[in-house]
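Pasting a structure below so you can have a look.
Every protein chain except one is present and positioned as in the full complex.
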Amino acid sequence: MSINTNEMLKKLRSKQDLEALQKELISGRKSDKALIAVCNGTACHPYGCTQVIETFKQQISQQGLQDKTELRITGCHGLCEKGPVVVIQPGDIFYQQVKLNDVPEILHETISKGKIVDRLLHADPITGSKIVHRHEIPFYRKQKRTILGNNTEINPVKIDDYIAIGGYIALAKALLDMTPEQIIEEIKRSGLRGRGGAGFPTGAKWESCRHAPGDIKYVIVNADEGDPGAYANEGLLSGNPHSVLEGLIIGAYAIGAHRGYVYVRNEYPLALANITTALNQAQQLGLLGEKILGSGFNFNVQITRGGGAFVCGESTALMASLEGKVGEPRAKYVHTVGKGLWDRPSNLNNVETWANVPIIINKGADWYRTLGTDGSKGTKIFSLVGKINNTGLVEIPMGITLRDIIYDIGGGIREGKKFKAVQTGGPSGGCLPESLLDLQVDFDELTKAGSMMGSGGMIVMDETTCMVDIAKYFLTFLEEESCGKCVPCREGIKRMRQILDDITEGKGNEEDIDLLERLSATLIDSSLCALGSTAPNPVITTIRYFKDEYEAHIKEKRCPAGVCKALIHYYIVNEKCPGCGLCVKACPQEAITFMGKKQPVVLDESKCIKCGACYDICKLEAIGIK
Amino acid sequence: MNEKVNAIINKYNGDRSQLVSVLQDIQAEYYYLPKEALFQVSETMGIPASRVYDVATFFRAFSLEPRGKHLINVCLGTACHVRGAARILENIERSLTIQRGGTTKDRRFTLETVNCMGCCAVGPAVKIDGEYFGHMSTDKVDGVLAKFE
Partner (left out) sequence: MVTLTINELELKAEEGQTILQVARENGIDIPTLCHNEAIEPYGACRLCIVEISKGKRTRIVTSCLYPVEEGLVVKTDSPRVISNRKMILELLLARCSKNKVIRELASQAGIEQPSFKSEYLEDNDCIVCGLCVRACEQIVGVSAISLVNRGITKEPASPFLGPAADCIGCGSCYYICPTGAIKMEDRKDTRIIYNWKVEFKLKKCKVCGNYWAPEKQLTYIRKKWNLPEDFFETCPTCK
């Protein structure tokens, strides 16, 4: 049985209605059909997952397997590095990097005959042996996929899947069995802290908003995940939009808000589409709108797209944008829970924060408190990216170490290179060195080290990453994203970026580090909003932990990582060059000369613009950079 | 144009707070924000022209100049940056002889950058008209561009 949203749906008017529907849906799911879950997450799209799904549909029909097989199109499974990803039940069989011509075989061998297709299995990174079952894969073993784990159990655009796995039971409990005060108390006791970056205690925030004077209040989902390299919110919002919605409705009830907003980043079309579908389905079933589940509570939600502005991830700028104005932040001396959207009490929380609410209501604060550290309860989703082997979305219990994440889950550094730094917190965060790999990841530990949790980006860097270039990168980013309202941020970031430009071009001088530090102090103290006040973090942490690189650039005019164009030279590694001439053709400047077969080519440095074309095309590592 | 723009405004009930959404729909319809459309928005929705213009120039989603037939988005997110996205961008700029933000003379391509599309696993990533290209390297650029006439 499945709910077709085109039919006239019966609205759920009570907890019993919901429970009855759930029972019906669960029995519908219990079958002896094999289940093929294929990831349709954004990160799998570049791998052609859409075509893989289409091929499965065709082939299931062609092989006459409709009665034996159910195909489930899901959101992100997490191991984005190995997409397209397919998981088969029963057996929790994990197939990776599935190509179109693997599909018939999977159906033929695994579904029909119960045999494993070896070449599609994940190989243990150390032993090399193949692993059949998903839960045995090292990437998954150390994670605690409390929130993200549900992605593989549902089709995000089918509310019946969500209800079948227990969705909206927490809402029923909250609306019909609990008072708003009790809900707030439970959230407070759970220790849930905001997952958007600052980590403010969620329960306390809800409480302030509830107590703020005024009848009209708002709740807002901040899905403007702007940190470059972070797509944790995307995976959650597109993979399980109902979990966010359910949390939002519970929060609205607790706070006394009857209108909610979901502000989705413009660059996330899939998340936008899926939350919109989820919203419509929830409305049809009476989980939104008037008298939800037969309670006296009315609540409606509007979905708005961002316009492409990182600063709109800041709560007051987001609210300005919702009011139809430019995304300029304002001073928060009066908090937004008191005066926010249209000067009314507004409670804004991150996507992941809202998604944690249903599970806290369902399983209780005591259960939630068993996860995490003293100061940071629960789990955190990170997008583990960069120079890492297992790129993807990971969910970890607070308190595991960076080393665990990077090596046990992440599988270590790509291409056999050496770890250099890990960056968390986006442009507001910092770069942490090898000496801090045993840091236990939680809000306070990261802050102490000079970084911050942020919304979930965790970018791994290796010996080929120049830390001065990274500082420059973040400042360049922030310079473009600054709203421009206040002097310290607008002018200060520009000046810092100019200094870093000079340093990376070999024009740095002794006073530069001191000037960067002075500018940093002013930005931290005097900026209007957190964009400006946290902008110095990448600079400060790289100076703190990688000063030697700054000194090499400034004193020796040298880039140890071989990145800064003005300070590097491309050269031919004569011993490795067989004279194939591929690089000669690739060079846009005709700077490389073919010297005959089996003779190394010759590079004329004066013509070289360091575009990297030769480096990329040579598969024999015969082009060097120093 | 009048009718289309009115339809868009009506879709949002002429609600001034939905200005950004109105502009996004206009941008999607015309691939840029035509001046006439913006004046119409100002008149019809009762928003001062200056306030429509400041919103149109604040957000990166909007272009006041007509865009090319194909929109190239080079991801400059941190993960892609660390994997060499800057070189890819330079390569495309050189290949098309335009700078980022620009449009080719024949209006075939507009080159924009984006800070993270959520494809970090396949970085460096480039998106052209909704089609994603992962694991980009400088030697792949010409081949990818050739797919779009």
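As written, the chains take the letters A and B, and residue 1 is the first residue of each chain.
Just so we're on the same page, contacts are C-beta pairs under 8 Å (C-beta built on N, C-alpha and C of every residue); 3 or more make two chains touch, one makes a residue touch a chain.
Bear in mind that the values here come from a model prediction, so they are computed numbers and not experimental data.
Check A:212, A:528, A:603 or A:623 against the missing chain and you find that the one touching it is A:528.
In the complete assembly, the contact with the undisplayed chain comes from A:492, out of A:241, A:492 or A:560.
Here the missing chain is touched by one residue of A:481, A:549 or A:616, and it is A:481.
For subunit B, the residues touching the chain absent from view are 35, 38, 48-54, 57-58, 64.
Residues touching the missing chain, restricted to subunit A, are 309, 326, 330-331, 333-334, 479-488, 490-492, 494-495, 498-499, 502, 511, 515, 518-519, 521-522, 525-528 (touch as defined at the top).
The rule is simple: only the chains that are shown with their structure count from here on.
Centroid to centroid, with C-alpha atoms defining each point, subunit A and subunit B lie 22 Å apart. Against subunit A, in their complex, subunit B makes its touches with residues 15-21, 23-24, 47, 51, 54-55, 58-62, 76-84, 87, 90-91, 94, 114-123, 125, 132-134, 137-139.
Interface of subunit A with subunit B (complex): residues 42-43, 45-47, 80-81, 83, 226-231, 234-235, 266-268, 304-310, 321-327, 383, 385-387, 391-392, 423, 426, 457, 459, 461, 465, 470, 473-474, 477, 481, 483, 586, 588, 611-613, 615-617.
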